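Here the complex is missing a single protein chain, while all its other protein chains stay put.
This part shows subunit A:
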Amino acid sequence: MTPDHLRTALTERMTEQGTKWLAGACASVTTDPGVVRGLFPLVGRRCGRGPLDPADPHGWTVDDAARSLLLAAMPLAGAALLEEIGELYRTGDAAERRAVLRALPLLPVGDGGLPLVRDALRTNDTRLIAAALGDYATDHLDADTYRQGVLKCVFTGIPLAALPGLPGRADAEMARMMAAFAHERTAAGRDVPDDIGPVLALFPDVAMPGHRDLQDVSTATTDRRSPREA
């Protein structure tokens, strides 16, 4: 996702009024990045909030994209940029925090955005967890935290297909964790989410506790009703 992609996607999803407001807002933060603090909370009301791609309800929203363009328009780098986005995240509501997480790969922050990703992964809000595990986490997050994040998705009902880091970042340890999870679920007589199947399939040699129970994993019914378990 680049600013140009976002701009193109947004043209079909915003009213003329919203488009004008966003252009003006981007111009303002280019001149004076400090004004972003007042503009950031208004974006949902001015630009809209639905999915950017109606076919992808778990992906970017219109307000995510608009807020990301605002952040990308700031003429800041390094510590100053990190301080500004850190403050927007800390003082943001859930939608503002989600947007900061989404925008990370568009911003020249190196590894500096990782504390925000880790903060989001400590929540139980699926919107934040999914946004935290986007392209930025795929490229920057350490293996242990990434694996825990993926497992948290399985627990909270976030479809693994929403993670750009899979299957690329899947490894034997991740497969082992998922196998153990599936074993517990099967032992409890509960359903196993079927989207762990592809990760397991990549590592057929991983020692799986009670692996005989897992033969039906790929066809098991998905239990997605309970995002509260986390």
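Keep this in mind: a contact is a pair of C-beta atoms (placed from the backbone, for glycine too) under 8 Å apart; a residue touches a chain by one contact, two chains touch by 3 or more; residues count from 1.
Going forward, contacts and distances are computed from a predicted model.
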Subject >> Listed names "TatD family hydrolase", "Phosphate transport system permease protein PstA", "ABC transporter substrate-binding protein" or "Na(+)-translocating NADH-quinone reductase subunit B", matching UniProt entry of the absent chain >> reply: "TatD family hydrolase"
Original post:
Hey, which of A:Gly18, A:Gly134 or A:Gly149 is the one touching the hidden chain?
Top reply: A:Gly18
Subject >> Sole contact to the chain not displayed, among A:Pro3, A:Pro41 or A:Gly86 >> reply: A:Pro41
Original post:
In the full complex, which of A:Val62, A:Leu121, A:Val154 or A:Val206 touches the chain missing from this view?
Top reply: A:Val62
Subject >> Residues of subunit A in contact with the chain not shown >> reply: 13-15, 17-18, 38, 41-42, 44-51, 61-62, 91, 93-95, 97, 123-127, 227-228
